[in-house]
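So the structure is just underneath, and the comments pick up after that.
Removed: one protein chain of the complex. Kept in place: all other protein chains.
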Amino acid sequence: MSLQKGFMPKLIIDNIAVEVAEGVTVLEAAQSVGIHIPHFCWHPALGKAGACRVCAVKMVDGPVKGIQMSCMLPAQDGMVVSTTDQEAMAMRRQVIEWLMINHPHDCPVCDEGGECQLQDYTIAGGHGLRSYTGKKRTHINQYLGPHIEHEMNRCIQCYRCVRFYQEFAGGTDFGVMGSAGRIYYGRVEGGQLESPFSGNLVDICPTGVFTDKTARFRARYWDYDMAPSVCPHCSLGCNTVPAARYRELLKIVARRNDAVNGWFICDKGRFTNSVVNDPARPRYPLVDGRKVGWDEALDNLLLRIREFGAVHGPESLAIVGSSRLAMEAATLLYRLFAGIAAGSLCYFTLEEEADQARAAITHLNDATSASMGDVQEADLIALVDCDLLQDGPMMALAVRQAWRKGAKIFLVENDVAPEAQKGLPFEWQSVSLLSDIPIREARKPVIICGRGKGMQDVAPALTSGVKLAYLLGGPNAFGAALLSAGHGATTLAQAVASGKVKGILAVEVDIPPELLQGISFIAALDWRATAIVKAAHIVLPTTAWVEMDGTYINNEGRAQRFKKVMHPGLPIMGLDPAGHPPRRHETAPPGGEPRPAWQVVADIIERTGTERDVQPLSGQWQWLRHLDAESPGQRIWQNMKQVK
Amino acid sequence: MFDPIDIAITLGKILLVFMVIMTMAAYLVLAERKLLGYIQDRIGPNRVGPFGIWQPLADAIKLFTKEDFKPAGADKWLFYLAPAMAAIPAIMIFAVIPFGAPLTLFGRQVTMQVSDLNVGLLLFVAFSSIAVYGVALGGWASNSKYALLGSIRGLAQLISYEISMGLSLVPVVMLARSFQLSEIVGAQEGCWFIVYQPLAFIIFMISILAECKRVPFDIPEAEGEIVAGYHTEYSGMRFSLFFVGEYINIVVLGGLAATFFLGGWHGPFLPPVLWFFIKVLAVAFLFIWIRGTLPRMRYDQLMMFCWKVLTPLALLNILATAWFILLKG
Partner (left out) sequence: MSVINDTKAIVIGMWTTWKHIFRRPVTLQYPEEKRIPYPRYRARIVLTRDPDGGERCVACYLCSAACPVDCISMQSAATEEGRRYALWFRINFSRCIFCGLCAEACPTMAIQMTPDFEICNRDIMNLVYEKEDLLIDGCGKSPEYNFYHHAGIGVTQRRGAGLEEKPPVDVRSLMP
């Protein structure tokens, strides 16, 4: 057995020859050729613990022999492994039976049921009848806040939760305590979990100890409407799988994307479902507060725009998009702008956000843009004006992983409120200037620029090899900045300041009230009940991101596709006073009027008569149409020669 | 030359025969359902009238009031024509069947036969060939795969078994020395041909079973394989023409079996017409009984049986009969 670098051990698993890198475990080696070895405690992001004993395999020949734990054993040259050996199978079966000794008999009332690893392996192992005659140990549960339900009786002591919470995410208020059969995973005193990543306990626990309280007792895995999606709550674009049932978004779980969020997502992304289910969401087209059909609303809108143009001149109308508007609609805005000869086209409302996004598209390119995967691998990280936990919590988790591997973290002092740095899951050094940081000495340095007011220009620090990451305003801020630059758009603040804006067509945008003074006509497309929707004369309801297919370009210039998860409509829950769904046959769900924003914009363009059959993503954006939602996304530079 | 009374008598006979055959066919349906019921330890139709005797009436009302449906893409005229092609030739055959001894009414000789053709047997063979068109056109015009499959099967089956049926009748003609059905009946006054020709009788019975597409030879309609075969797409009256046509066929072929082999209307004690009916009903009973007993044959078995067993046997039988007649002088 040789230990020199680059040596690749060769072994044979179930008669398949495998060659893996040094240090890879037998379990991973097996996975690399598609052999699944059962495991509870091992997790690709957390590594091994050797706690559950269910990954037993038989070493038939080689340096070690007999039954071994495949997650603990590094692959070595000459190993011959059998996963199907009688002895190994018997061992795994027995392990499952031991794990079930204290496990309650409550799958029917357990929210994990149907998506439970323990359930799957118990059934796979054939353990159906209890041969242990003793009694089961029980625990008292803790209140862990409004998001997570605790049921300690179901624990199988795999240690995944503590390893994630403490080691991976840097939480300090949750841990393992007790000894022997009394092992307990919880807080010292009940109370809300403090980590902004606590929701991942739900995903990571292989049993039903931690379940999503917001979706408690709502549906089963096999009934969910699910599709690959992207989180819309910040600019990082973490990959998710939202789960819906009966027109209600029930929960969101993380979807693996090693370049972006890894295996996890933050609590903001996970537990912000209620806006989608809100019955008070804009659900019907409204004209002066009156419910109307789509045709009437659109005709009315065109009529009002014409009237408005006759009075104030068409150039006093501003078409406003935002950084939360998906690419599909955003690319159509310019065509609408041209079609109705409006005066201003804005992709951003405030100057600051636009500036920063402009900086991002200027400085980033395929070589300099740091993905969160790159951040985890960095050996030096400079944080400039960051409020990480507010503007991109998963970035903080990525920085922590780098820090755990020994990276130096520097924080450039600035006027971001000091309390923003509280709770960051890593240690850092404060410096007063970016130039104080020994960037040149690092092999893989990364500078992360936040959204702080005093954002310094990082250009002087840019030398070859330095990577950059920006925390932007919204999930599609990068795309909005590209379009804004390409079409020479201004910000709404500027347009209003010039004094010529008298009317606003707001497309999924939040506009502060001070910018609305002196505006005589507002039409709003949105799926949230924002202030501008309430003030608008014409409201056109659009679908939330889970109700349509769309594309966001995240902070590093990665275009990612999200798919339609559910149909828009009022949730069935609470529709009928009798408690059950209505006993009527209908062809369309109540409140199912919302349409994707791009479709509404396309309808308006078609009605202006300038174009017909308007499709989103044309011209230089055509390549986005073929983006695969299951893929890790594509950076724009690989697909667009000249980003304009 | 045309005596108006003759014409009136002929028309009367036609009407009589037509009414009797239709009634018999309708009640044969009921009889079959009842009998199959008993064979399967059930009661059969028993809700419409005592013992269900009004069932045929109820069926007729139902069939008349059903939607007359034509599948999209069907060949309209052929689709409408086919059921008639199936039922009418069967009734026509009855024209040549003598169903009783000639009567003398008011000094006139009245034959109990619509028309005593001298080539009656050939007419029967010809008309039974025409009936093939009902199956072929019905299946083809429906523009449906099951119907087409059914009609292909039906064509092959009907044409094949026509040959064995025709050959089995040759000895009868040889014995009677006539194609005229009244003379064939007359030739059996002393002894029924079944006695001389048991083999021909068996071949004939099997062949006519196949000719009316009855179990075990019902592969053209084979429910469970090809839905209802050539009449899958038919509904209402048009379907019932196919359906009733099958039972008319039973009556007619029963009459022919009686005529060719069972001595026609000859019989002791009872009046000749009654004898004739008894024989027809016996054949019908046999058909129903067979249906209640045997399973459906496979297509290849069916063809093999016809071409490799029945046809050679019938030919041999002809040779044997010829030899026998030669010897007897």
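In order of appearance the chains are A and B, and numbering begins at 1 in each one.
By our rule, a residue touches a chain if its C-beta (ideal position, glycine included) is under 8 Å from a C-beta of that chain, and two chains touch if they have at least 3 such contacts.
Remember, it's a predicted structure, so these values are computed and weren't measured experimentally.
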item: Option touching the unshown chain, where A:R220, A:R290 or A:R306 are the choices; value: A:R220
item: Among B:I290, B:M303 or B:A320, the residue in touch with the chain that has been omitted; value: B:I290
item: Positions on chain A contacted by the hidden chain, ascending; value: 103-109, 113-114, 135-141, 151, 153, 177-182, 184, 216-220, 222-223, 246, 572-573, 578-581, 583
item: Hidden partner interface residues of chain B, rising order; value: 35, 37-43, 289-290, 292-294
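One rule holds in what follows: only the chains that are shown with their structure count from here on.
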item: Chain A-chain B separation of Cα centroids, rounded to whole Å; value: 78
